[in-house]
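Now for chain A:
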Amino acid sequence: MSDNHLIDHEILSTLQDVMGDDFGLLIETYLSDSEGRLSAMQKALASGDAEALRCAAHSFKGSCSNVGATTLAAQCQLIEQAALNKQLIGLETSLVTLHSEFSQVRRQLAGYQ
Partner candidate 1 sequence: MTVTSMASDDGSELTIVIKGRFDFSVHQDFRGSYETLSSKPEQFILDMTDTAYLDSSALGMLLLLRDYAGGDAAKISIKNASSDVKRILAISNFEQLFTIENNE
Partner candidate 2 sequence: MGSRKDERLITVLVADDTSTDRLILEAILRKQGHRVLSAEDGEQAVAVYSAERPDIVLLDALMPKLDGFAAARQIKTLAGEELVPILFLTSLTDADSLVKCLDAGGDDFLSKPYNPVILQAKIRSFFRMRAMQRTMLEQRDQIARHNEHFLQEQTVAKQVFDNITSGGQVDSKHLRYYLSPLAVFNGDVMVASTTPAGNLMLLLGDFTGHGLPAAIGAMPLATTFYGMVEKGFAMSDILAEINSKLKSILPVGLFCCASMVEMNFRKNTVRIWNGGLPAAYLHRNDGQVEQIKSSHLPLGVLSNKKFKSDPALISMAHGERLYLWSDGIHEARDLDGEMYGDDRLLAEFANNQQPDELFDDLLKSVKHFVGLSEKSDDLSLVELLMAPVDIADVNPDSQVVTTQSQLAEWGLTFEIKPSSFAIFDPLPLLLSVLLEVPGLRNHSGTLYTVISELYTNALEHGVLGLDSSIKDAPDGFDRYYQLRRDKTQTIQNGFVKIDLAHKMQADGGSLTIIVADSGSGFSLADYTQKNDKHYSGRGLKLVQSLCDTLEVRGDGNIVAATFCWHTDD
């Protein structure tokens, strides 16, 4: 997957502008938030808690879209929708994909700091 699909650089540069000196803090916060959301999703799926999965996916989707991680946000949307419909089967694969994409986003964001 190309970088262009993972990150909306326009959003990120706007954020850089808005946050100024706090941009680094924002990226750090995003990364730590994201790890929390990912592990929460993992736990919810393992215990078959569709509602908890939906909420975590929803929140993760929000922060991803805010930092311009548009592909991650789209992926979260799919998981959120499936959780809402209680369709948990096959979501493990989606979560693995989400994890790997997040790793790439993390690498790219490191370049902004």
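Regarding candidate selection, all candidates are chains of the complex that A comes from, given by their letters.
Criterion: a residue touches a chain if its C-beta (ideal position, glycine included) is under 8 Å from a C-beta of that chain, and two chains touch if they have at least 3 such contacts; residues count from 1.
What you see is a predicted model, and the numbers here were worked out from it, not measured in a lab.
Shown alone here is chain A; of the other chains of the complex, listed as 1 or 2, the one that touches it is 2. Of all residues in chain A, only 11, 14-15, 18-20, 22, 25-26, 29-30, 32-33, 55, 58-59, 61-63, 65-68, 73 touch candidate 2 in the complex they form.
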